[in-house]
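Of the protein chains in this complex, all but one are displayed in their positions.
Here the chain labels run A, B and C in written order, and each chain numbers its own residues starting at 1.
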Amino acid sequence: MPDTESGLASTDGVFTKCESCGDPIYEKDLASRFNVCPHCEFHYPLSAPDRIRLLADTGSFEGRDEGMLAGDPMGFEGYGEKLAAARKKTGLDDAVLSGTARIGGHGVALAAMDFRFIGGSMGSVVGEKISRAMEFAYDEGLPLVIVSSSGGARMFEGVYSLMQMAKTSVALSRYMTGSMPYVSILADPTFGGVTASFATAADVVIAEPKARIGFAGARVIESTTKERLPEGFQTAEFQKDHGLVDRIVHRLALKNDLERFLGLLA
Amino acid sequence: MPDTESGLASTDGVFTKCESCGDPIYEKDLASRFNVCPHCEFHYPLSAPDRIRLLADTGSFEGRDEGMLAGDPMGFEGYGEKLAAARKKTGLDDAVLSGTARIGGHGVALAAMDFRFIGGSMGSVVGEKISRAMEFAYDEGLPLVIVSSSGGARMFEGVYSLMQMAKTSVALSRYMTGSMPYVSILADPTFGGVTASFATAADVVIAEPKARIGFAGARVIESTTKERLPEGFQTAEFQKDHGLVDRIVHRLALKNDLERFLGLLA
Amino acid sequence: MILDFEKPIKDFEARILELHRLAGSNEGLQEEISRLEAALESAKKRIYSHLTPYQRVQVARHPERPGFREYRDALADDFYELSGDRLGADDPAVRGGLARIGGHPVVLLGHDKGTDVKARVASNFGMAHPEGYRKAGRLYALAERFGVPVVALVDTPGAAPARGAEERGQAWAISADLMALARVPVPVVAVVVGEGGSGGALAMCLADHVSMLENSYLSVIAPEACASIIFRDPSRAAEAAEAMKITARDLLAHGIVDDVLPEPLGGAHNEPEAATTVVARAVEGSLSRLTKMEPKALVKARYERYRRMGAHLEAGEIGAENGAAGGISMEHPEGNAPVR
Partner (left out) sequence: MILDFEKPIKDFEARILELHRLAGSNEGLQEEISRLEAALESAKKRIYSHLTPYQRVQVARHPERPGFREYRDALADDFYELSGDRLGADDPAVRGGLARIGGHPVVLLGHDKGTDVKARVASNFGMAHPEGYRKAGRLYALAERFGVPVVALVDTPGAAPARGAEERGQAWAISADLMALARVPVPVVAVVVGEGGSGGALAMCLADHVSMLENSYLSVIAPEACASIIFRDPSRAAEAAEAMKITARDLLAHGIVDDVLPEPLGGAHNEPEAATTVVARAVEGSLSRLTKMEPKALVKARYERYRRMGAHLEAGEIGAENGAAGGISMEHPEGNAPVR
């Protein structure tokens, strides 16, 4: 299992070794395939900007609420440094990008999380930007597409992190009183407060192949219950078998899949 | 297990033998306890008139849609004779009595099925009277209380029997757009089309102790799947453990239980 | 699989095939082939226009009869499948998703009996578990959210007589579907394409328009079960099928369904494209008509449709007790008036 926090395989050289199948990959191939291994089709984490490049019609994305930054409401030791490092590493303000875009010509509100930014954890900025995207989509009558990838709560923000579940839920609840669809896409990994709020309360839940999805992580469960978990526990395929996910869609087919869905309701 | 089709233990003599615990019972005691064995508390079937006597404030029941009779839409061999015999045995027109009543002073629409009448099967008369009770309750803003006891469909009426599930469902669906409560009481046995339509789509589902409740009967399941069913399968207690029944209430406490519930919402 | 009454037809077909094989070099055989082909046609007509109700049940159950996949492909320009009950399971006996039919976006669902042995076992031979009914319920809710019609293809022997299905409340799940269909403010179109077994079928065909393929059936109980209960002899299933009036034409005559869709001679399994085409046309026709109605009017009409189905006699109505008790067939208002 690759180190998903790394976000991208190394781009130092020409080749990198697939952490899943062990085969060497041309890094250019990996990038052109949006971080899907050309040999074993393993889906590596995809940054939020790349995710938008994957899904939005070329040049159609217009970011919203840019420049919004995390506060440090608890004065939590080390949070400031953590934020600064994450900003530097990713070039992002926080763990989500949001805005409007066209997908196959269909106007949508689009948000994508970035696991590289403190594990895609949901702090106040994620909650606020997601909620604003929902409000904007509701006001404008746009379909809503959110790509989640999150380790869960941003503990550094304490209860504010928890309250982002409530915030996004009230915003989504209002959005759902309209008749426009909400598609939630779950990328590896999606856990905790994100799964237990906006990421699962969707009309359609799509997951990437083998993405790990759940509330509590497998390691926590194993260490708490001493139970051996079955092969493939919490993978997208497992969750689809358990009726929790609608579709498993290969990353390179995802844009087309959304176009089909949006086209059906257009 | 007593022959539940018999409805009442024999009333020929002074004593009868409890089919559940084997103890002798004064028949007067059985009658005064609404067919609950004074030794083992086994609940024998209760006729619809006795059920109304049990639940309604004395003298408060006013029957509606009386005199409605089953047709024989399929010209099904032997149905006419079956109806005639059931009418003679029970003194009822069909397997349900319906009307208005007071329960602890609270006005309600009340219907009670009678298992003695062709196994409490749901034909057109049951469907129509139940639906009218729902419509009347909706129009008058009355709580609705229905006591079910049914082997399922009335096969003699063919697809008309099936369509009573649809009929009662549309009527109930409209009733549920109001804000008055619907309490469904399940007596032994309740199966088939009654369970799969109005008897379970209630705000509160109450069952009598040990009442057998389900869709397919245990015998059918055992003969189809060759599986041994667990002890207590499909009893009220089993179904409550499975989250399908709200409360198990002793017959002699049932009126009081309804009064409490109605009082809470009054 | 060859049904008993199909044997003469299959024999003709085998002989024609054999002659074709030999015919290459023999002019005289062509005449014999023509003669046999005419005989085949007339045998087909004779046999298939006089099927007994129970023979139709057998046709409806034919393993090669077209199923959900064939109809889906014929009906829908695109089918975007959705899975799961969002509660812990996905029942392959019920399939559904968004689709476009004749230009209309719809929620399309149906029973899927599966095409090979493995799939048939997985889908429990089309007998949904509670999870299947709850998946259907989710799809009804989606149809309401998006304001698109529901199109349901019914093909189930009925609910599953199984321990797990009871433990997880199949009666509750069916009931919830009926309540949902009763109020969903979008057109609901159902076609019984094969078996229409009791509550399991009804959970997909409480609808604004119900069509039935000629050899499908819709029944409150399987004929075999009816025979074993009422006649105490399961081998008298044919009689029970006859007595319960479960064929498409009987149900049309009783005003329970709205039209009967003709099957190709020999049944849908002999010419699947003909069957899927007639179903597609019927669904498109129903959609065109119903999508013109206001949601409130639809729900009201649906209410009245089911509200009046029944065969009771009001107090004092024709001969009352004696008439009914004597088994005399009585009038019921909608008995002979198909809606279209």
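In this section, contacts are C-beta pairs under 8 Å (C-beta built on N, C-alpha and C of every residue); 3 or more make two chains touch, one makes a residue touch a chain.
Because the structure is predicted, anything quoted here is derived from the model rather than measured.
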(request) In the full assembly, spell out which visible chains the left-out chain is touching. (result) A, B, C
(message) Of the residues A:N35, A:T100 or A:T195, I need the one that contacts the missing chain.
(response) A:T195
(message) I'm checking contacts with the chain that's been left out. Which of A:A31, A:L54 or A:L162 qualifies?
(response) A:L162
(message) For a quick check of understanding: of A:A153, A:I248 or A:L264, which residue touches the chain that isn't displayed?
(response) A:A153
(request) Check the options A:G127, A:P143, A:P181 or A:G263 and report the residue that touches the missing chain. (result) A:G127
(request) Could you please point out the chain A residues that touch the chain left off the display? (result) 65-81, 83-84, 87, 123-125, 127-128, 131, 153, 155-167, 169-174, 176-177, 192-193, 195-201, 214-216, 220-221, 224-225, 227, 229-230, 233-234, 242-244
(message) Which parts of chain B face the unshown chain closely enough to count as touching?
(response) 176, 179, 181, 203-204, 240-247, 260-261, 263-265
(request) Name every residue on chain C in touch with the hidden partner chain. (result) 86-88, 130, 134, 167-169, 172
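The criterion applied here is as follows: only the chains that are shown with their structure count from here on.
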(message) Going by the touch rule set out above, what shape does the chain contact graph take here: line, ring, star, complete or other?
(response) line
(message) Which chain is most central here if centres come from C-alpha coordinates alone?
(response) C
(request) Measure off the straight-line distance from the CA centroid of chain A to the CA centroid of chain B, and report it in whole Å. (result) 52
(message) Roughly how far is chain A from chain C, centre to centre by C-alpha average, rounded to an integer in Å?
(response) 43
(message) Can you pull out the residues of chain B that are in contact with at least two other chains?
(response) none
